[in-house]
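Every protein chain of the complex appears in place save one, which is left out.
For chain A:
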Amino acid sequence: MDERLPEPLLERAVDLAADLAPRAAEFDRDERLPREVVKQMAEAGFLGATVPAEWGGLGLTPLQYGELTEVVGKACASTRALLTVHTSLVAETLAARSSRRIKEKYLPDLARGRRIACFALSEPGSGSDAGSETGEMSTTYTEKGDTFVLDGHKTWISFAGMADVLLVIATDGGVGSAFLVDRDMPGVEVRPISGMLGNRAAHMAEVVLSGVEVPAENLVSGIGAGFAFVANRALFHGRYSIAWAGVAIAQAALEEMCAYAARRDQFGARIGSFQLVQKMIADAVTDVSAARELCRRAGRLRGKRSPEAIAATNIAKYFSSTVASRVASDTVQVLGGNGCWSGYPAERLFREAKILEIIEGTSQVQQTLIADFGLTEFSKKDWVGKR
């Protein structure tokens, strides 16, 4: 399998990242990713990164996508969030799980970034339990002639503020289904949300759906596929993206930490020569390497379409988001007062890292899934390792 991004694509990504990195603080402050950045991502082909070439995408392997996500995510978390939401959660899911009709109608535009998509699962009363039997998802659909009528309220929807298309999960008495809703369908109202801790430039919004009539052909997969197959599939892609986003933030923080420790003097010596500071550096170096390897393992299993890729992705997401938080927190520590000030990137990385422990399934949700996997896999005491 192709593990590395082809040289020209890597160069394109590095150039784009070099352009984004110095502007990330401004996007964060303004709470707005400019349209022109979305256009740059589209022109580079990155918005169709994992979409097969036949639908206008780059057809990257999971490992190549990981490398791209790390490069972009190191420069700007909100731009990386576009890759997570538009490309992984929506486009890649449609490529895997939608009818030819939907693919023809939406995929080439999504792959080329001519239309932007977002993923609408969460609601004010439905978060970690979205899709579970005890969950209280309130967005409903009812069949009416050759349409489905959607009513409900979604929240925390990244990029809903600029999206043209929404992948909406709704329920009919517990039977979950997924629909593609166009932003300009009558009854769709988008209410921007300001004041987020991180992903501040990611055009966060609430979405209210009032009697939105969606043509039957916009049903993604079958009736009843919404939670088990569409939402879970989307989260499977999204978690992989977030796992690499964690590596990206941790790597950016590590570089910041080391560069600062190598130039700041206290007590007549570089702070990097103090063993207590060195401990933070050593732990960060070790953690970042481990997180990247877990992401690569998940990537290889995904590339082979192995059923084990699901657990491997959850493990990578959990570990890598935790590492991002720890390393970014230690980076703030190493930078001292400067770490607490927006003139340096440490405080932004610290905020962005925390988000990764919450989205695409919180750390507690991942722990529950991983424990379940552990009990199944390792309780039998005759485990000798997989080849």
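Points worth noting:
Keep in mind that, in the parts below, a contact is a pair of C-beta atoms (placed from the backbone, for glycine too) under 8 Å apart; a residue touches a chain by one contact, two chains touch by 3 or more; residues count from 1.
We take it that contacts and distances are computed from a predicted model.
Not every chain of the complex appears here, and the one that does not is recorded in UniProt as "Acyl carrier protein", selected from "Protein translocase subunit SecD", "Acyl carrier protein", "Sulfurtransferase complex subunit TusB" or "Probable sucrose ABC transporter, permease protein".
Only one residue from A:73, A:113 or A:131 touches the chain missing from this view: A:131.
For the options A:142, A:286 or A:376, the residue in contact with the chain missing from this view is A:376. Counting over the whole complex, chain A has residues 97-99, 131, 221-225, 227-229, 232-233, 236, 305-307, 309-310, 369, 372, 375-376, 379-380 touching the chain that is not drawn.
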